[in-house]
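Only one protein chain is missing; all other protein chains are in place.
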Amino acid sequence: MKKIINEAKELNKKYNFFVTINEKAIKGIPIAVKDNICTKGILTTAGSKILHNYYPVFNATVIEKLKGCSVIGKTTMDEFGFGTFSINSAYGIPKNPHDLTRSCGGSSGGSAGYIAASKYSKFAIGQSTGGSITCPAAFCGVVGLTPTYGLVSRYGLIDFANSLDKIGVLAKTVDDASSCLKMIAGYDQKDSTSVDVKLKTKTTKNLKIGIPKEYFEHTDKKIVEKIFKLLDDSGIKYQEVSLPHTKYAVSAYYIIALCEASTNLAKFCGLRYGLSSNPEGKGFNEYFTEIRSKGFGEEAKRRILLGTYARMAGYRDQYYLKAMKVRTLIIKDFKKAFKKVDILVAPSMPTIAPKFTEIKKLTPLQHYAYDILTVAPNLAGIPQLSVPIGTMDKMPIGLQLLSDHFREDYILSFGKEVERWKK
Amino acid sequence: MEKIKIGIETHVQLNTKTKLFCGCSMKDINSVSENSRCCPTCLGMPGSKPRVNKGAIDAAIKVALALNCDVLSEMYFSRKTYFYPDMSKNFQITQYEVPLAKDGKLEIIDFEGKVKKIGIERIHLEEDPAKLQHVGGDISTANYTLIDYNRSGIPLIEIVTKPEFSHPKEVRRFLKKLVMILEYLDVYVPGDLSLKSDLNISIDGRERVEIKNVTGAIDAEKALQLEIVRQKGAIMRGEKIERETRAWLPGKNITISLRKKETENDYGYIFEPDLTKIEISKKWILEMKNKIPELPHHKFERYQKEFDISPELINSIIDDFYLAEFYEKCVKKEDPKLVATWVNILKKILYYNKKSFKEAEITSDIFLKLLKMIKRGEITDLGAEMILREITFNQQEFDKISKKYVKTDDIASIIDGVIKENKEAVFDYKSGNEKVMQFLIGQVIRKSNRTVDAKTAKRLLEEKL
Partner (left out) sequence: MKVAKSARLDKDIEDQLKKILEDFKLLEEVETDNIEPSFQPFEIKNILREDAVEESLSQEDALKNAEQKQDKFFKGPRAV
């Protein structure tokens, strides 16, 4: 274990993967955990200044379930999950191990980068709301497994958007991801949206493959070419399907996610835990505003404002309810496709990991547009597996496999096949 | 007379074993030390999640049925987001879009003495916030606030009426009747913090004023009466009545302005994504319906038909569910009128001792024994009352206690004794002062330890003198 901790410290100096390294970890399988998952007695910040001093008095259920594991550290992330590049971190920005000038992706950047760089660790815990496992997995060249919504308990996960959040795995191989998922999945009565369904990880079925055409339209041409070459070289049969509401997914996602997030973040106001100051002589409006202005980063503030607006009386129908209805249509798109095929295969991200200098020039809307390939599956709560398929311009690219609810066995089985392809 | 329109929103604390969204125990919740009945959920700690208490829904269904409401077949929870120091999450989990029940009614006697039905707009479940202590001043002048989260998450039923009250008296009657029904349903914790109302009043079509957080029926009437007076005064001074929210300060019997209605808090309701929809089946409703005992107004009608006792006496008995139960048990074996009279006296004894019947120790067996002694003339009424006073809280000693008051055969010696000991009074009486007889009678009663009744004493004294 000692060498693992030392490696973590070394990597951290170079890449900023960790908010906290737990030197007290002694034995067992080392596990790095995204810092929005509560670890009892270990600092848990969710990447935000406003929780710079939060030491949970309870463990998240996934931590309890990781038997034989020892939490070696909490990884860097976008504050509360707000971001696609992990640049909205109050504890240092994780750098891509393949190229220090590029992003690890986000929001589970630290976990993905660490798995890519570590010699010892086989899997790490991440979390996804709109693509925060798939994105960093693709950018860092590791496996990213986002389970079906409800398969893994959210108890102890610091909420971003409760109807979208899923805890998942960043891993070196599909088998490693599978092993980890087996440990953390399972019904938890502490979480009212936890589903009592048995996890299946293997299938012998002859899987029908579908290509959602809209996803390739939004992706870098070179990546598209590479994917089709791999598919054709592998000899597998596939058919084209359409997910017609794809272009609305980003708007629908952001409205829903931010409406929920703006209520989740209301609790951070300088009482009971977290950043605070002397409240004497101050009215509550004054005090709350002071703490929240100091403690939240710019993206968090932006999202809270947007989310608050979209559910205000007079706008609620037009934004919140409308987005929820569009979500229904997006889910219907997937359900329709899964009647024809078992798995959908698409690029994980539209480009390779961008440089930090490029990211700085993006407007908020351009940031959000990067999520185009991941938000729809996340809205639908279907399982997603991102498998590395070689490189493009020296940077990793990923292939995402999607299947219907609770059909992890399809994507894990096919994922193993993809791993065997010559890239 | 002004035209008054009042609507109320009453919050009732349920007597479930645990809080609404977590398993923290509700036992003695108001007397345990601060912040000792909390968990990550009711403290709003990041990472915590709510879980709905089935017992609270059971109770809410019972209340909805008792108030003649339509119980909805599907129930959802909503998030009502607003910032306040007593909120553990700065949103309250409540039921906005889809309440548990709606469109009920409760009958009261209006301010003119006529029967009137008050419409129930909706009933829903929500959680209570924490308790605030204002340090260095009152709510608006304090230096800071101390917060106790023991109460955070306590299950409340909110009952919203239609604005159909025309007088503060009607509000008091409604709340008293509501409390009685809640006690019958055994869903309610009687006590200081258990029934809080927000009162909305509009006089002569003027702006609506809200008085928040008024505890109990009597204070509700007071607060409304005061508001009517305050508005009268303001009108006379030429001031305009503004739409506002006021706080009731019970100790000082005044209301103070909290905020003027510029913008209503925009709560930005969303569906609570950590909880699921709950289907309320017909089976569940029937199950709860069967748990509802005979309600006060039905009991009243039945007692009127079956027992020949006055309405006042009926009301006195049915006021307390367990006392009524006791009464019904006794009348199976004894005359309803006799039982009624003595149950009423029992009630007075309980009231004097500030106890409810549930806290008394007396059983129907012992009570009936006492009534038999009265019927057989073994004890006087006064003697019976003395016995009852003692055995209400100590019925094992019945035999010993009752012996003390059994009528003695040796009345003659008592009479003689009184005459001997009160020579002056006797002289007065013989000299024509009739009024002194009362005094002498009193002496006989006292000396005989209430085993001689007034009538007999008078007769024997008059014979002797």
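By letter and in written order, the chains are A and B; residue numbering begins at 1 in each of them.
Basically, contacts are C-beta pairs under 8 Å (C-beta built on N, C-alpha and C of every residue); 3 or more make two chains touch, one makes a residue touch a chain.
Bear in mind that the values here come from a model prediction, so they are computed numbers and not experimental data.
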Thinking of the whole complex, not just what is shown, which of B:I118, B:L275 or B:I349 touches the missing chain?
B:L275
Write down which of A:I304, A:A346 or A:M395 is the residue touching the left-out chain.
A:I304
Of A:T101, A:Q239 or A:N285, the one touching the omitted chain in the full complex:
A:N285
Which listed residue (B:R37, B:K89, B:K102 or B:K407) would be found touching the missing chain in the intact complex?
B:R37
Under the stated touch rule, tell me which residues of subunit A contact the chain that is not displayed.
53-55, 57, 149-150, 163-164, 189, 192-193, 195, 245, 247-248, 251-252, 254-255, 262, 266, 269-274, 276, 278-279, 281-289, 292-293, 296, 298, 301-302, 304-306, 308-310, 312, 318-319, 321-329, 331, 363-365, 368, 379-382, 405
Absent-chain interface residues of subunit B come out as 16-18, 22-25, 27, 33-40, 43, 45, 51-57, 83-86, 132-134, 139-149, 258, 263, 266, 268, 271, 273, 275-279
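In this section, only the chains that are shown with their structure count from here on.
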Mean-CA-position distance for subunit B and subunit A (Å):
54
Partner subunit B, residues of subunit A touching it in the complex:
37-38, 44, 46, 51, 54, 56-58, 60, 154-159, 161-163, 189-193, 259-260, 262-263, 266-269, 271-273, 279-282, 284-285, 288, 308, 311-313, 316, 320
Within their complex, subunit B touches subunit A through residues 40, 43-52, 79, 81, 83-85, 88-91, 143-145, 147, 149, 266, 268-270, 273-276
